[in-house]
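In this view, the complex is presented without one of its protein chains, the others remaining in place.
And now, chain A:
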Amino acid sequence: MAGAGGGGNDVQWCFSQVKGAIDDDVAEADIISTVEFNHSGELLATGDKGGRVVIFQQETENKSQSQFRSEYNVYSTFQSHEPEFDYLKSLEIEEKINKIRWLPQKNAAQFLLSTNDKTIKLWKISERDKRPEGYNLKEEDGRYRDAATITTLRVPVFRPMDLMVEASPRRVFANAHTYHINSISVNSDNETYLSADDLRINLWHLEITDRSFNIVDIKPANMEELTEVITAAEFHPHQCNTFVYSSSKGTIRLCDMRASALCDKHSKLFEEPEDPSNRSFFSEIISSISDVKFSHNGRYMMTRDYLSVKIWDLNMENRPVETYQVHEYLRSKLCSLYENDCIFDKFECCWNGNDSVVMTGSYNNFFRMLDRSQRRDVTLEASRESCKPRQVLKPRRVCAGGKRKKDEISVDSLDFNKKILHTAWHPQENIIAVATTNNLYIFQEKVN
């Protein structure tokens, strides 16, 4: 039941909740742009295109019951970033939240980092369930009492009040990125974090906002020679000196910060040689890595490119140890996908708690669960049709060509506007959060 997350195919997934507007008329600002569980899994944060962060909290009341259904309810909502205008370049800076990363909890308050294209902010989310009452010098509404009327002395006492969750910005890390920030990653030392844009990676201290160190710079002296950009970066979960970054050419570089101040020279380069039989004009584009994630145990990393998910052993650079096809049936459609720009969609991927299953999104609101231990995979759909409480999700199948069997959907019927780019897996339980365009679906393991 609430284990570390068993095999993806032993598990039957059921619908739990859906958040967001029901109608099909999607407001641009409501488009979800990032999803992230905190380290305990109790909190689930989403960021949207309108610069807002919504945090859901798992209710813990029914945990003791055998058939518990922990639900996530809105805990806090706040406006993290506002649209800005860069006057020097005549450019609008979008308020869209690109990434949210939680800090490990140290005290009663929760902290998270949220970033848009240019600025990272550290937010403190704290609860207030008591308030002082009985001030000596103030009325209850806050007005100061006339000094002449005060004849006694009294000390205010704390009385319980309705729970109030406050989010306040504690740090603003700005003006360090010329290009668009695509990743942030908190270091295991819990003091530093990195932020990566298309050409540079900066190292910050969480307490210091006016300075950051540039640790990777791949900007060529002559911009006309630019052929490769950074697409994602992450710190190793245990080794505070190690981080990786992926590129648009399908390579991953592992860097050790002990080697030198500027980590332009990688310690390891992970790259799979190209398959000559599959070569086309789109080969490079589909090899561009959209996401890289270390496994929880720190021995592997996973990369997502347009058509596949690859698992790499950190000790083997020349090829991945596992490769999973996400939607191979799209390979023959690459030209159309190039035309409608879908080929540039950046899908994310995630590990389950014990690194045995990985998950990633696809089109038509499909998402894929890839079981590493059993070498099996399943395609599921996040749709309004399967929204009955505890309804088990049925595996979906896509027919690449030829005769379409019953219950299969043909490639040409896929809705490419319905893409699942962001998914998250609870760190300990089999609970997943899947973001469609403007809805957040929460699925749980079927409990018998």
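Everything that follows uses one rule, which is that a contact is a pair of C-beta atoms (placed from the backbone, for glycine too) under 8 Å apart; a residue touches a chain by one contact, two chains touch by 3 or more; residues count from 1.
Everything below uses one rule, namely that contacts and distances are computed from a predicted model.
Of "AP complex subunit sigma", "Aldehyde dehydrogenase domain-containing protein", "Septin" or "Cell division cycle-associated protein 4-like", only "Cell division cycle-associated protein 4-like" is the UniProt protein name of the chain excluded from the display.
Interface note: of A:A27, A:A174 or A:L226, the residue touching the hidden chain in the full complex is A:L226.
Considering the whole complex, the residue from A:L334, A:M359, A:V398 or A:L414 that touches the absent chain is A:L334.
Across A:F78, A:Y135, A:Y179 or A:F213, the single residue that touches the chain missing here is A:Y179. Residue A:L91 is the one among A:A27, A:V74 or A:L91 that touches the chain missing from this view. The chain not displayed touches chain A at residues 85, 87-94, 117, 178-180, 198-199, 222-229, 231, 248, 278-282, 284-285, 288, 332, 334-335, 338-339, 341, 344.
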